[in-house]
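There's a structure below that I have some questions on.
Of the protein chains in this complex, one is absent; all others appear in place.
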Amino acid sequence: MAGALALQSGPLPDWTAVSPALILALTGLLLFVIDSIDSDSDNTVLLAGLSTVGSLFAFGVAGWFLVEGTGQAATGGAISLYGDALVVDGMSLFFTLIFTIVAAMVCIASLDYVAEQRHQAEFFSLVLFAATGMTLMSMSNSLATAFISLELASLPSYALVAYLKDNRGSVEAALKYFLIGALSSAVFAFGISLVYAATGSLLLSDIASSLGDADGMTGILGMGVLMLLGGFAFKTASVPFHFWAPEAYEGAPAPISAFLSSASKAAGFAIAFRVFVEAFPLGQLPAGVDWVLAFQVLAVVTMTLGNFAAATQENVKRMLAYSSIGHAGYALIGLAALTAGGPNANVLGASMAHLLVYGFMNTGAFLFIALVEYWGVGTTFEDYNGLGARAPMACVAMSVFMFSLAGLPPFGGFFSKYVLFYSAIEAGFWWLAAVGAVNSALSLFYYSRVVKAMWIEDAAPTLELGSKPVGLYTAVIFAAVGTLLLLPAFQPVIETAQTVATALF
Amino acid sequence: MAGIFDFVPAIVLLPFVSFLVALAVGNRMPKGGAFAGIVATAGSFLLSLATFFTVSQGQTYNQTIYTWAQGLDGAVTLEFGLLIDPLSALMLVIVTLIALLVHIFSLGYMNDEGETGLPRYYAGLGLFTASMLGFVVADNLLMAFMFFELVGLCSYLLIGFWFREPGPPSAAKKAFLVTRFGDYFFLVGVVAVFATFGTAAFAGSESFPHLAEQALAGETSVNTFGFAAETWFTIVGLLVLGGVVGKSAQFPLHTWLPDAMEGPTPVSALIHAATMVAAGVYLVARMYGFYALSPTALAIIALIGGFTALFAATMGVVKREIKQVLAYSTISQYGYMMLGLGGGGYVAATFHLMTHAFFKALLFLGAGSVIIAMHHNENMWDMGGLKEKMPVTYYTFLSGSLALAGIFPFAGFWSKDEVLYETLIHGLGGSPILLVAYAMGLLAVFFTGFYTFRMVFLTFHGKPRSQTARDPHGVRWNVKGPLAVLGVLAATTGVVNMVPVEKLLGIKGIDFLHQWLDMSLDGLTAHHYAELTPYSSAYIGGEATTVAIGAAVSLGLAIAGAGLAYVLYNVPEPTEHTDKLGGIKTLLYNNYYQDEYQVWLANSVVRPISRGADKFDQGVVDGVVNGVSSVSLFSGSRVRRIQTGVVSNYAALLTLGLTVLLLGFGLLGGWFQ
Amino acid sequence: MSEWIAIGALALVAVGIPLGMMAASAILRPSVPEQGKSATYESGEIPTGSARVQFNIQYYMVALLFVVFDIETVLIFPWTVIYRSALSQGASLATVLLPMLVFIGVLVVGLVWAWRNGAVEWVKSPLAKRRKTERQDA
Partner (left out) sequence: MVPPEYYLVLSAAIFCIGLFGILTRRNALLFLMSVELMLNAANINLVAFSYVWGNVTGQTFALFTMALAAAEVAIGLGIIMVLYRNFGGVDVTDATTMRW
C-alpha cells in the first residue's frame, strides 16, 4: 500500500499502524509474565498502574495517529495489512480511542475494587486482552478476522464476569452471558458460512464485488446477512439478542459492567458499521436483502424495550443495564437511517460520536455503582437515599452522568443525541428521531429517580460510608470531567467522526 | 470600538458569578450570599439600562460569539450569539430589575425569617436569573432552547427548595416534568427548524423566519419533507409552541403552575413575573416573524390564549389561598399575551408582558409581605383587616390589583385594552375565530375584576378573622422598598403606550412602545410583522369609535367584576358565598340592595363554571397526564417480565426472534420462491 | 451411481471384517464363564465402589489445558502446508518463520503462567496449600 504513515520523523513502516492493539496485547502478556515470576504477589498498585499506563499509551498512540491523519484520505487512504485482513483507517482509530480510554478508567477503578481478591493479574490482563480484541474488531476487514476478534473480545469477558467466583450473582451472570454468547457466536459463524457459500469470499471488499453474481443464492445470502446481524446484535446488546445484558451487567463486578456496556458495545457497533457498509453496500444489494429495514426494526424495538423495562426497575444497576440496551437502540440509528445516496456519513458519524460520549457517561455511571458497592450500600433506589450529603463530589458526578444520559442540554449527552436525531431527520427518517425523542422523555423519569434519591431524600440513619477509595474516585471524576468537556469539545469530535465516516462510503 | 455591547455578556455572567459565589462560599458570607446576588443583579441592571439607552440611540447588535460545532457540508452549525434589539433590551431591563427587587425582598422573606439553606437559595436565584438573561439575549433557537432548559432546571431546584416537606418536592417534580413534556416538542421543533432551514438564527438575512418568508414567496426553496411549505411551517411552529405552552403554563399544560406555589414566595414572583413563565411568551415574540407566516398557527395561539385566559380566571374565583389566586391570575394573564400574539397584536402582547411583569411581581411580593405578617398562613379566610396594620403593603397591593383588574388608568388597563382591541379589529376584519377568542378574553375581564378584588377585600378589608390577623408580624424596609418601587411602576407604566388616548384625542407620537419596537433590525420590526400577519382590520363606526367602545366595554366589565366583589366581600364579616349554598339567604338578608340577578350570577353561573373548570382540570387534564405515565410504567412492568431469569427461555426467545426476522425478511424478499 | 459404488463397498467391507472376526472367535473359543472374567478391567486392581466418583479438580484443569493447547496446534497446520512453497517462491526465512515463532512464544508464555500458577500439578503441594489457606484466613 502506498499509504505510509506521514509523521514528522518520516514514514513508519505500515505494520506499526496496528500498534495500539500491539501495545494492549503486550501489556497483557507482560502482566502474565509478572504473575508467572511472582505468582503470589498482590501488588495491586503495580498491576493496575501498569495496565492503566498501557491503555493510556495505546490511547495516546491512537490519538496521535488520528491527529496526524494516519489511514485517512489526506495521507493516502486506509492502510491494509495481512492480505487485507486488517485495515487501519480513521474509524478504527476513533473507536480505539473509545476502547482504550474506557479500559484505562476501568483499570484505575479496579485498583480498589479487586484489592481484596485473588488472581488480580489475571483480572487486569483479561481486561487488556478483551480491549485488544475490541481494537482488532474495529480494524477487521474480513469476516474471518471479524469472528476471531469478536471471540477474542468475548472470551475474556465471560471470565471477567465470573471473576467473583464465590458470588452467586457473578456466576449466574457469567453462565447466562456465556450461554447466550456461545449460541450467538454459533449463529454468527453459520451466517459467515452462508455468506461465504453465496459469495465465495470472506474479505469484505470481495464480498461486495461478487454480490452481483449471487443470483439464485439471494435467500442464502439474505439468511447469512441476518445471522451476521445477530452476532453483532449480541455484542451490542440489541433485541432479540439482548437477553444476557440485564443479568450480566447486574451480576458482574461493576467495573466489568462498565467495560462491557461501554467498550464492548462500541466494539460491536464498530464492526457492524464496517461489515455492513463495506461488504453489503446499499445500491449494489440484490433485491430482498434489505438490512437497513432490519436495523430500523431493531432500533425501534431495542430503544423502546430498553427504556420501558428500565422505567420500572428497583435496582439501580439493573436500571442502568436496561438503559444501556436503550442506548444501543439510539446508536443503531447510525445504521438504520442509511439510504443509497443519502447523507450517510453524517448519520454514521453522529452515531460514532454518541458512542464516544456514551463511553464516558455510562462508564462513569457504572463506576459510581462500583463505588457504592465498595461502600456496601444496597442496590435499590431507596438505598441511595441521602448519598448526596455523605459523598457530595461523587454524587455530583453521578448527577452529571444521569442528566447527560437523559440528554439534558448542559451536558455532553445532549449534543450527541441531538446531532444523532438531527442527522436521522436529515436523512428523511423523522419517525426514527421521533421514537427516539419519546423514549428520551421516558428515560428522564428513571434517571431523575437516582438524582432525587441522592439529593432530595433523607438518608437512613444507619447509612455509613467507609473510606474514599482513591482509584474509584479518580475514575469517576475523570469520567465526569470528560462528560463535561465533551460539551465544548464536541465540535472537533463530531467533525472527526463525520470525516472518518465519509471514508467508508 | 469597545461599546456597551461588549459588556452584554457580563449581564448574563454577573448573576452566574453570584451563583458560583453563593455555592462556594455562601456559608461563610453574611446573609448567606444575598449581598453577592444583590450586587450582581444591580450590576446587571445598570448594564441593562446602559444597553437600553444605547439601543434607544438606534443601535442594534447581532453577533455570533462562539461556535460549538462547525458542521461539514450540509451538516449543522451550532453557535452561541447575542441579539440585542429593542425587544431583548426591554426584556433585559425588566428581568434584571425584577431579579434585583426579588433579591432585596428575599432578605426580608428568607433571611429575617431565619430560613436555613440560604446559600442554596441564593445560588438558585443567581443561576435562574443568569439562565433567563441568557435566554433573552440568545440569537438562535438552539441557544434559546438550552437556556430555556436551564431555566426549567433552576425552577425545579427553587420550587423544591423546602424539600424536606412533602409538598414542594412533588410540586417541583411536576413543574419539571410537565414543562419537559412540552420541551420535547420544542426540541423536535428545533431539530425540524435545523433540518428545514439549516440554521436557527432569529435575525439577519440567513435567519429562519426570513428564509421561511422567502420560501413562501417562492424566492428560495427549503426542505419541507414533502409537505406544502405553509403546512410544514405550521407544523414546525406548533412543535415549538409545545415548549411555549408548557413554560407559559397555557392550557392544557398549566397544571404545574398552581402547584409551584409551594416554593418560596419571592421565587414565585420571579417565576411568574419575569422569568420562566415569561420565557414562553417571549419566545413567540422573538420568532414572531415565523409565526406571522402561518394563519393556522396564529389562530391556534389566539384560541389557546383566549381560552386559557377565561378558563384560569374562572378558577381563580373559588380559591381560598392568596397565592393560589395569584397563580391562576398569572395563567390567565399569560393567556392574554398569547391572545395578543395570536391576534396580530405583537406590540400589544409585548406591552402586556411588560406591565404584567411589574404588577404581578408587585402582587407576589405583596402577598409575600402578607404571608410574613400572617406567620406563613396563606388562607385568605384567616386574614381581613390588614389595611390598617400594614398600609404600605395595602396601597402598593391595591395599585397592583387595579392594574391586574384593568382599571383605568393603571398599567394593566392600557395593555389589556390594547390586546383586546387588536384582536377585535382583526377579528372584525374577517377572522371569525379571533372574535371567538376575543369574546372569551372579554368575559375573562369580568372574572379577573371579581377575583382580584375578592382577594383584596378578603385580605385587607373587613375585620380580622384570626388571632394572627389581629396582631400581624411587622415587615422591614427590605420588604417595603421593592413594593414601593413596583407600586409606582404598576400605576404608571401605562404611559409608554397610550394608544387609546392617541386615537381618541388625536395626539400623535405618544405610542412610544410602537416606535420603540419599530427600531429593530430589518425584518424584526413591528411594522414588518404587521405586514406579515394575514389579518386585515375593520372597525365599528370608525377607528376612534371602536377604540372607545372596546375600552368602555372592557373597563365596564372589569368594574362590574370589581363591584360584584365589593358588594359580596367588602363587609366586616364576609362569608363564603361561592362555596356555601346556604349562604344565599344570609346574603340577601345582609345585603338587601343586591338584586336577584347578582345572586343568580354569583351562585348559578360562576360557581358551576368554576367548579366545572376545576373538575375538568383535575379529572381530564391531570387524568391524561397521569394516564400516559401509568400506561408507560405498566407496559414497562409487563415488558420486563419477558426477562424470566431462566436462560433456556432466553435461548428460546432469541431463536424465536431470529426466526421471525428470517421468515419476515424471507417472505418480504422472496427468498423462498 | 458410478463413483459411489467404491465407497459403498468400502463401508460394507469395513463393517463386515470386524463382525466376521467376532463371529469367528465366538464359534471357535470355549466358553468358561467365571467371576474374574466378567469383572471391570482396572489394570489388575480389584474394583471398589461405584464408577460415579468425584474427580480431583486438577483432573479437569489438565483436561482443559490439554484441549486448548492441543487445538492450538491445528493452527500450525495451514502454516506447514505453505511453508516450503513460500520459501521456494522467494519469501525470506524471517517472513515465513517469525509469525509462527511469535505464535508459539505467546503459547509458551501462557503455558509458563499456567505452570507457575499450579494448573499442571497433578496434586497440589502441601506447602502451597498451607500458604493458600493462610492467605484466605488473613
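Note that the chains take the letters A, B and C in the order they are written out, and that residue 1 is the start of every chain.
Here is the rule we use: a contact is a pair of C-beta atoms (placed from the backbone, for glycine too) under 8 Å apart; a residue touches a chain by one contact, two chains touch by 3 or more.
This is a predicted model, so every value here is computed, not measured.
In the entire assembly, the chain absent from the figure touches the shown chains A, B, C. For the chain missing from the display, the contacting residue among A:A48, A:L202, A:L472 or A:L487 is A:L202, taking the whole complex into account. Touch with the chain omitted from the figure is made, among A:L194, A:A208, A:L405 or A:V500, by A:L194. The chain that is not drawn here is touched, among residues A:L22, A:L56, A:A73 or A:V171, by A:V171. Summary of contacts with the chain left out: across A:L81, A:A115 or A:L155, the touching residue is A:L155. Residue C:I71 is the one among C:A26, C:I46 or C:I71 that touches the chain missing from this view.
Residues of chain C in touch with the missing chain: 57, 60, 64, 67-68, 70-72, 74-75, 77-78.
By the touch criterion stated above, the residues of chain B touching the omitted chain are 640-641, 643-648, 651-652, 655.
Taking the complete complex into account, residues 144, 147-148, 151, 155, 158-159, 162, 165-169, 171-176, 178-179, 182-183, 185-187, 189-190, 192-194, 196-197, 200-202, 220, 246-247, 250-251, 318 of chain A touch the chain not shown.
We take it that only the chains that are shown with their structure count from here on.
In this structure, the chain pairs A-B and A-C differ in their number of contacting C-beta pairs, and the larger number is found at A-B.
If you average the CA atoms of chain B and of chain C, the two centres end up 80 Å from each other.
Chain contacts: chain C has no residue touching two or more partner chains.
Multi-chain contact residues of chain B (touching two or more other chains): none found. On chain B, the positions that touch chain A within their shared complex are 67-72, 74-76, 78, 145-146, 149-150, 153, 160, 163-164, 169, 173, 176-177, 180-181, 184, 187-188, 191-192, 194-195, 225, 629, 632-633, 635-637, 639-640, 642-643, 645, 647, 650-651, 653-654, 656-658, 661-662, 665-666, 668-672.
Across the complex, chain A meets chain C through its residues 29, 32-33, 35-37, 39-40, 118. Against chain B, in their complex, chain A makes its touches with residues 175-176, 179-180, 183-184, 187, 218-219, 222-223, 226-227, 229-230, 239-241, 243-244, 246-247, 287-290, 293-294, 297, 305, 308-313, 322, 343, 345-346, 408-410, 414-415, 418-419, 421-423, 425-426, 428, 430, 433-434, 437-438, 440-442, 444-445, 448, 452, 456, 458, 488, 490-491, 494-495, 498-499, 502.
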